[in-house]
Each structure stands twice: as C-alpha cells, then as structure tokens.
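Got a structure here, written out as structure tokens. Questions coming.
All protein chains but one are shown in place.
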Amino acid sequence: MKNQYVRSNEPIVWSLFGAGGMLAAFLLPVLMLVTGILVPMGLVGDDVFSYQRVLTFAQSWLGKLILIATISLPVWHGIHRFYHGLRDFGQKKGRKLTFYFCYGFAAAITFCTAVLLLLL
Amino acid sequence: MSNYLSKRKPYQQPLPNNWWLKNSAYRQYMARSATCFFVILYALNLFWALTALIAGEEVFNAWLVNQQAPFYVVFHVIGLIAMLYHSQTWFMLAPKTIYVQLGKVKVPDKKIEVIMWLVWCVVTLVVFVVLLR
Partner (left out) sequence: MSETMIIEVQRYRPELDEKPFLQTFEVPYTHEMSILDALLYIKDSLDTTLSFRWSCQMAICGSCGFMINKVPKLGCKTFLRDYFPEKITVAALANFPIERDLISDISDFINKLEEVKPYIIRDNAGKLEDGEYIQTPAELQRYKQFSMCINCGLCYAACPQYGLDNKFLGPAALALIQRYNQDNRDQGSAQRYPLLNSEQGVWACTFVGYCSDVCPKSVDPAAAVNQGKSLSATDYVISKVSLDKEYKKAKAKGDVS
C-alpha cells in the first residue's frame, strides 16, 4: 500500500504562528506589564495612556503598523496553538470545521483591526 | 485468507486521553500550549481598546477605568508570568528551527538563545522608555 504524500498548506499558518510567537516573546511581557499592571494601578503618570496620546499614535502610519502587528499576529499564534491543542486533547472529528472556525476567527480579527485602523 | 497456524495477536496500545499528564515533559508542553489563552485574550483586550479609541474619548476613558478592575489586573499578572514562560520556551526552541553556520562551525543553540534574551532585554527597555516617556 503506497502512501500518498500531498503537500500540506500548513506553512502559511505556521509562518503566522512563528511571527506571532516572536512578537509575543519579545513584546508581550513588557506590554502586559505596562498596559495591564502599571497604568491601571496608577503606578505611572496618567498621561501615558491619555486618549490624545494613544489617538495620535494610532493615527500615524508607524502606529498603525505596530498596532495591526501587535493585535493580529498574537491571535494567529494563539489560535494555532489552540487548534493543535484540541488535537492533543483527542479531537478526531470535525477538524476541518474547527480549522475554519479557528483561523477564520484570526482572519476576522485581522480584517477588523485593519478596517478600524484605516478609519482612524 | 487467514493463517490459522499463526498465534500472533498484537496488543494495541492506544494513547490514553490524559497522556499529557503522565510525565513532566508532556505537562510542560501543555503548560506552554496553555499560554496561548493569555496571548489571544491580551490581543483581544487591545482590540477592544482600539474599538474604544474609535468610539471617542469618553468610551476610551471608560475602557481605561475597566482595566483597573481586579479581574483585569490579576489576568495581566498571571498573563505576565505566562508570557515570560512563553519567552523562555520560545527562545529555547527557536534556535532548533534553523541551522546557522559561522565560518566552519555551527552556532550552538545556547548561543542563539542567549542572544535572543539580550535582544529581549533591549526591546523591553526601549519599549518601557518609549511608553513611559
């Protein structure tokens, strides 16, 4: 019985997973610290995340680039781990549906983020 | 056609559903996989902030106040630990995905890992300074 070896399309999602993982590894610790702990607990000045400051940032092209990367790539990364994690937990059926649900979600977030940023 | 002379009866050993609890390597792998929840949820939190930003100053400020709730702070504290675990495992594994040759020798995985941590320190410092300036 000869095995059929068909080229997988996994490289697309794996590359996004890798990019997201790199970004998460370098940026998310400090971002979580600042945006999630230091700013809300008032440990740094109130103007760090003032509406004006964030708006100006999000309106600049550099800001848009950073925001689309920081929001969408981690989702691709996390969704990839989640999708494969489901298989690790024994999911055998409905893989195709799960695939489209998971990566569709990531694509939706990417698209919505892009649209929102273009609106600014 | 059955070979009635054969007494073979191979015993199948399927992997149990809780295989990942069985040894420390598997448990660490699952912990690493579990960090994905924090990655996704944090990104969605930022997405939420973006929608608030579009909606206007009042909505954005409301988001800022929301972030002060204990639930969110605790999420970010656990998330920070999860992200550091992600960084640690990522920098340990990423060198294995490439073969880097310098001159005649392969650059050892450990060296690449250390370089990544040094870059991490620089990036962390830079982002810290830029954000809090």
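Think of it as A and B in the order they're written, each chain with its own count starting at 1.
Note that in this section a residue touches a chain if its C-beta (ideal position, glycine included) is under 8 Å from a C-beta of that chain, and two chains touch if they have at least 3 such contacts.
Given the structure is predicted, the values throughout are model-derived calculations rather than measurements.
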| item | value |
| --- | --- |
| For chain A, the residues touching the chain missing from this view | 2-12, 14-15, 84, 87-88, 90 |
| Residues from chain B at the interface with the omitted partner, ascending | 7-15, 19-20, 22-23, 25-26, 29, 93, 96-99, 101, 103-106, 109 |
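Here, only the chains that are shown with their structure count from here on.
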| item | value |
| --- | --- |
| Mean-CA-position distance for chain B and chain A (Å) | 12 |
| Residues of chain A defined as touching chain B within the complex | 18, 20-22, 24-41, 44-45, 48-49, 51, 54-55, 58, 67, 70-72, 74-75, 77-82, 84-85, 88-90, 109, 112-113, 116-117, 119-120 |
| Chain B residues touching chain A - in the complex, by the definition given at the top | 17, 20, 30, 33-37, 39-40, 42-47, 49-51, 53-54, 57, 60-61, 64, 67-68, 72-73, 75-77, 79-80, 83-84, 86-87, 90-91, 94, 97, 116, 119-120, 123-124, 127-128, 131-132 |
